[in-house]
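Can you keep this structure in mind? I'll have questions shortly.
As you look at this complex, bear in mind that one protein chain is not there, while each of the others sits in place.
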Amino acid sequence: MTETTLKKELICFIANLLKDCNHVAVGASSPIPGAAALLAREAFGSPRHVNILGSVKNNFFTNGSQELFDCAAQGRIDAFFLGGGQIDGQANINLMGRGAYPDNTPRWPGTFGSAYLYFLIPKVILFREEHSRRVLVDRVDFISAPGVSDENIYRTGGPYGLLTNKAFFRFQKEKRNFLLESIHSNSSLEDILDNTGFEFEYSQNTPLTAAPNPQLLELLETHVVDKVKDVYPHFAQETFGIDAACS
Amino acid sequence: MTETTLKKELICFIANLLKDCNHVAVGASSPIPGAAALLAREAFGSPRHVNILGSVKNNFFTNGSQELFDCAAQGRIDAFFLGGGQIDGQANINLMGRGAYPDNTPRWPGTFGSAYLYFLIPKVILFREEHSRRVLVDRVDFISAPGVSDENIYRTGGPYGLLTNKAFFRFQKEKRNFLLESIHSNSSLEDILDNTGFEFEYSQNTPLTAAPNPQLLELLETHVVDKVKDVYPHFAQETFGIDAACS
Amino acid sequence: MNISIEELVKMIGDGAKLAVPADYSGIAMEATRALIRKGVKDLHIVGVPTSGLQSELLIGAGCVSTFESSALTLGEYNPAPRFSHAIKEKTIRLIDATRPAIHAGLQASQKGIPFMPLRGIIGSDILQHHPEWQIMDNPFSEDKDPIVVIPAIKPDIALFHAPLADRDGNVWIGRRRELMHLAQASKTTLVTVEKMVDTNLLEDETMAAGVLSSLYVGGIAHCPKGSWPLDFWYGDKEDGDHLREYKEKARTEEGFDEYLQEFVYESASS
Partner (left out) sequence: MNISIEELVKMIGDGAKLAVPADYSGIAMEATRALIRKGVKDLHIVGVPTSGLQSELLIGAGCVSTFESSALTLGEYNPAPRFSHAIKEKTIRLIDATRPAIHAGLQASQKGIPFMPLRGIIGSDILQHHPEWQIMDNPFSEDKDPIVVIPAIKPDIALFHAPLADRDGNVWIGRRRELMHLAQASKTTLVTVEKMVDTNLLEDETMAAGVLSSLYVGGIAHCPKGSWPLDFWYGDKEDGDHLREYKEKARTEEGFDEYLQEFVYESASS
């Protein structure tokens, strides 16, 4: 499978996860989730609202990210995406850096809104293409945002699952761990076990991730691609071979 | 002195109090202070900013009264006006009603923003045309907003003085009382003493309130009157004999 | 989302906590009359931060059980006779606040936080009479620094009148951005508008700053002159003759009933 094929499959996979949402917000530098949200809106009519931060089109906020955070607290955002330089088996994420704070090597950009949105958006999808022991660690070096909280902590949101280049895990809140739900066709259970630094539940018969519905894929490649190009021109060029400047 | 002459003199008197201000805010139903602020801006170039609440012209707020309150807390409003169904000698004001709350008879509209703005705007001018023992009482029945606060209470603003149809009192914060500063030409010290329900400091030689500067009065009647009419059409008609609907 | 005014007010059930703006922001008066016609009961009105004829009519018509605001004022047509009567007869519960405290409570709701601190108020008698406000010590001050904390006010529905809406459910509120806070603090928002437009308001860069997104909007009714007889900042001036007529009639219960009969029950919805 080529890299661009895989990207398209991830887009279709995520789109299917967003069917039950009314409002999906996506970060400015998350082209695959962003494309997925635009695809889902086009294909299923839901999410009805897609907000891509930093975009002028596809963004109805008139108060910047403050409105995003207020909206999340109001319960008006159903799904969001977070990544992380490190993600551990309790769904803790680290966006700060490797090693001991503040002398991280490397230091990454910072925690952004993760320490807040992870608490307040019901369906947070962890998305990180790289599936390696470097990223998927036993214990993150710095908790930018915790995967689970004690009972007495106000929390209406949290991790729904973790999607990588190799697999999709569902997060089990009660057990505080991940369950391997499906393996992409380019990988195998052995490959997953070799490249995952945290413990997780799995069955020997973990199914393959279903191939994308051809109609969905076609819709992406025909109708949705222009919308993706508007927001993520570099990504669209790399993935769909479209020269944003010339079309 | 006719009533309209007196109103014009009050406008000129207040305009002189606003000279040292950068930003004056005025309530929607305060035509005399509003006219005074517009006059001062025209005559002295200061206040530079005049905000008349509820007006579209002469109002730069784009967040309604929320912006007024924030602005006051930021220290960006220098003067404001408050009235009261009752005002007492410690500059406590009552906008709630006569008698015991909640069974006031009569009940007035309510406390508005007084319980907040009185604390945060440095120069609050109490303005109430009626000068009687009914209004100027020994002790208000309900403190909508207190004239003074204990040392440990955060307070950057408070009463500057009290202007009525008969006189102007300066408030003495340390002594927690009013000092009679000047008596309007239609009144006398005896008249003031007869009609004031609270104790106040005064000298037997309390001067008359200075007559308005003729140029200031002329400016009001010529250039400023149209601006007043825009905001307070009924008042302009009554005071300046202008029919707003026909000009 | 574009519905009739009767359908719009159907969404306001008995017992709803209904937030309405101050007169200068645009009042949905025709919707208010429809609400009285429908016979809504037990409203908890939040006047943000004050209210006027709208609440006076609802109170007079027996639709209100709680009135929470910093004032009920008819401006130069004060006093409000039905409000005064209801207080005298103790037929409504009052929650008297001060204007920024109403805003602070709504902002807490908008931000999903349980409370907001607010300066001022200490020493005002409204503090001791308010059922919920507390004083706490500012945790960031070395010296004792008492400050009032205001709990979130969470309306079920916000209702107002605005200049424009588009077919996608976006509403143009222009410089009345305070309505944005009102809408975001409420579970949903119902709007009457002067005019419907066919183009998406958010796609017009000069309009966008004044657009309330459809995300927050539960229903829109096209209702020209929907704020009559009150002044509308982006439309007609107040109908002073009518307001004087109201003031005169509403002095007595009988007069008020006649007013309702003539201007509410017998008037056709636009």
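As written, the chain order gives the labels A, B and C, with residue 1 at the start of each chain.
Quick note on the criterion: a contact is a pair of C-beta atoms (placed from the backbone, for glycine too) under 8 Å apart; a residue touches a chain by one contact, two chains touch by 3 or more.
Keep in mind the model is a prediction, meaning the values are calculated, not measured.
Shown chains touched by the undisplayed chain in the intact complex: A, B, C. Of the candidate positions C:I157, C:M207 or C:A221, contact with the hidden chain is made by C:M207. When the missing chain is restored to the complex, the residue among A:G34, A:G113, A:G161 or A:P212 that touches it is A:G113.
The omitted chain makes contact with just one of the residues C:A28, C:L58, C:L118 or C:I157: C:L118. Those residues of subunit A that touch the chain absent from the view are 28-29, 53-54, 56, 61-67, 69, 73, 95-96, 101-120, 142-146, 149, 152-155, 234.
Residues 111-119, 132, 134, 136, 138-141, 145, 147, 149, 151, 173-175, 177, 205-210, 234 of subunit C touch the missing chain (whole complex, contact as defined above).
Taking the complete complex into account, residues 23, 49, 56-57, 60-63, 67, 69-76, 120 of subunit B touch the chain not shown.
By definition in this document, only the chains that are shown with their structure count from here on.
The fewest steps needed to get from subunit A to subunit B, moving only between touching chains, is 2. For the interfaces B-C and A-C, the C-beta contact count is higher for B-C.
On a Cα centroid basis, the chain most remote from subunit A in this structure is B.
Of all chains shown, C has the CA centroid lying nearest to the centroid of every protein CA atom. With centres set at the average Cα position, the gap from subunit A to subunit B is 58 Å. Centroid to centroid, with C-alpha atoms defining each point, subunit A and subunit C lie 40 Å apart.
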